[in-house]
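The complex appears here without one of its protein chains, the remainder shown in place.
Chain naming follows the written order as A and B, and within any one chain the residues start at number 1.
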Amino acid sequence: MNQTFEVLGFLLIVLTLLMQWEAYVTGVIFLFALSSFIVALFLVLLGLSRPGQNYLLFVLAGLTLTIRGLIIPIIMNKALHRLYEKPWRVREDKPAMGVGGSILVSLALIVLGYFIYQNSLYEVLKIRSGSVPFALFLQASLLIISRRHAYIQMIGFLMVENSVVMLSGWVFSGLPFIVEAGAILDLLGLVVVSSLIIRVRENAILQEGEGFESELRG
Amino acid sequence: MQQQLPYLLPLFCSLGGATLCAIPILYMERIVSVISSHLAFFAAVYILFRPDCNQGFLHVDGLSKLMLLTIAMVYISTVVYSLAYLKHIRNPLFQSRLYYFLLNVFASTMFFSVSMDNLGLVWVGIEATTVSSALLVATENDQVTVESAWRYVIIVSTGLVISLIATTFIFGSAGTLSLRDLFHRHPSNRVYLIGALLGLIGFGTKAGIFPMHTWLPDVHGKAPSPVSAIFSGVLLPVALYAMARVIQADPVATVRIFALVLGILTVLTAALMMTVQTNYKRMFAYSSMENMGMILIGFSLGGAGILGAVIIIIAHGLAKSAVFFLTGDILGTYHTTDMDRTGGLLRRLPVTACAFFLAAMAVTGAPPFAIFAGEIFIFSALIAHYGWLLALIVMGFLAIAFIAVNFRTGKMIFTGEPAGDRERPHIETLVPAINLALSLVSLLFIPYIQQVLQKLPVS
Partner (left out) sequence: MDYFYSVLEILYVLALAPLLAGVQNSIEERLESRRGPSIFQPYYDLAKLFRKESLVPDVSSPIYRLGPYVVFMFYLFLAMILPIITAFPLPFAPAADFVGGALFFGAAAAIKKFSAIDSRSNYAHLGTSRSASLGALTEPIMVLIFIMLGVLSDTNNPFVINHVLRTSPQWYYSLLHGFVCVAFFMILIIETGQLPVESHSNGELGMIDQAMPFEYTGPELAFYKWGSYMKAFLLMSVFLNVFVVPFWVPTPEAGAAGVGLYLLLHLVKLLGLVIVFALLNTTVSKFRLYKNFDFLAIAFALAFLANLAYYVVNRK
């Protein structure tokens, strides 16, 4: 079972790398939906591997699939369509870090996650490839830092959440169902609220250009 | 279940208020919000006189009760102040019905966070405060405000994910997330320790603790005054409450020293940043940060430190909300947050100016106010644990903060030519005045607070 998890984990790492590469926002949203499907699959496999509590894990997988995999991408796509005339052409135009550079930093973070895990937690947990979700967490955080476009930052945050689901199921015995379910609901609320905020923000930027740097400093 | 219900009363009151806000009758949302906030306050007072509740999903001990009370008090004053303030918002993002709805939901999520027994649910509650308050920050629809709301959402939620990871670590090593179990069972393995440390960093993001505090001045500088008030007054302490619970769950030296260092760094950063501000709302945001640092130091020390921390939470909640209400008043009159262009306050708004002066004294810990007493308790504990030198350093930074804030507010009040004629006292000045008075009066209740806190498992 651990081998399957490894494959899924590395798939997620590759998906995050592809997100670093992808410039178009719709592409990034699609990649995120894909990664949510992988997480749902992971939860199903986790449920199969643990006979005791699998019923709740299946429910959680269903929640993940519908909310993270379908509803959130749909909401974000809708918001994108409402905001722009040509939503498929919306892209990151001034990233904080170039694509090549951010991919290299991302690789460095994966290595960092590996070393941190091996040197601090491996002796306690004894899980062979537990560094993968940590690496995923670091990578997704980098996605937030290295991009300026609000939608991509939001996706980065959602990827961070995905990595936490991965982490809790893989390395530890998972979180209680009620906490996971609450986290998913929070996520949904956050996406709704922030797509509203993003819409207002992008509208303002489209109309007035960016002029907030002086007021939000120090 | 029967016995747990009374402890959920504040939560139900505010949630019910939020639901009723949806009824489309003129002024319905205002009436409902005022009523539900008062009911929540009475419920919180009622809980104060009930025994601790330690069953089911709830964990309501002395600390929770006092937090409930503080939240309820600031909640009332925010609702009442909003009645008068909302007319100053020239270009609202949404109608007032949604504003009151979100305000009620926001209060209920805070009530939820401080009364849950499951650390994971505490996390869910604190994340829900982000969801419900993000739009409140952006009430005023201009680009800078919306940008600050966006920074708030993304920085705080990412930080909170760190504490979700911490929750995972704690659950993985202790096998439970129930606070009452965690207080008695301290697994001594490395995973649990890392979980506690990550928890401090994660919840610290929301509380404006040092490394991830950058959202705090932006939000406080641009949010409407009642929202700034409720943020500073209770939202930050709710996050600190979670940090206090984490410290209680793993009260080993490493965690305590880590929290102490974070607290001291916060005080240091805040004090230094305060000296260079030109925007009075941002300056008071840094002042909140400094107070949060002091509270964290108190929680990390235990014993008298906790008493001092709780006193500061209550007194600061009231006084700082008063400050932000008053800044709303000034902003509504002068239409600027630039300190250099708000001179002659005393001649233009005499009552506001007096209250502002006193409130600025109160939040920086001037002697007659309760924050001073809280700081005394914290310093006594600090000296007992770590000696004079560290205490003197922290005191030095507090002094810098004191001088920075009071010099600037003094300049706003006493110097400069007023841009307009003397105005009659605004009705909304009454709310901060009451809050300020309560903050002063809370000094008298210190013995009672001590008594309520006595049953805490850490001393």
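One rule holds in what follows: a contact is a pair of C-beta atoms (placed from the backbone, for glycine too) under 8 Å apart; a residue touches a chain by one contact, two chains touch by 3 or more.
All figures in this text were calculated on a predicted structure; none of them were measured in a lab.
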Considering all chains of the complex, which shown ones does the missing chain contact?
A
With respect to the chain omitted from the figure, which of A:74, A:104 or A:206 is a touching residue?
A:104
Which listed residue, A:18, A:71 or A:97, touches the chain dropped from view?
A:18
Counting contacts across the full complex, list the positions on chain A that touch the omitted chain.
3, 6-7, 10, 13-14, 17-18, 21, 99-100, 103-104, 106-107, 110-111, 114, 118, 128-129, 131-132
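Heads up, the rule we're going with is that only the chains that are shown with their structure count from here on.
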Length of the line joining the C-alpha centres of chain A and chain B, rounded to whole Å
30
For a test of understanding, state which residues of chain B touch chain A in their complex under the given definition.
93, 118, 120-121, 123-124, 127-128, 130-132, 134-135, 138, 141-144, 146-151, 153-154, 157-158, 161, 164-165, 167-169, 171-173, 175, 177, 189-191, 194, 217-218, 221-222, 273, 276-277, 279, 282
Going by the contact rule at the top, pick out the chain A residues touching chain B in the complex.
120-121, 124-125, 137, 141, 144, 150, 153-154, 157, 160-161, 164, 167-168, 171-173, 175-176, 178-179, 182-183, 185-186, 189-190, 193-194, 196-198, 200-201, 204-205, 208, 210-212, 215-216, 218
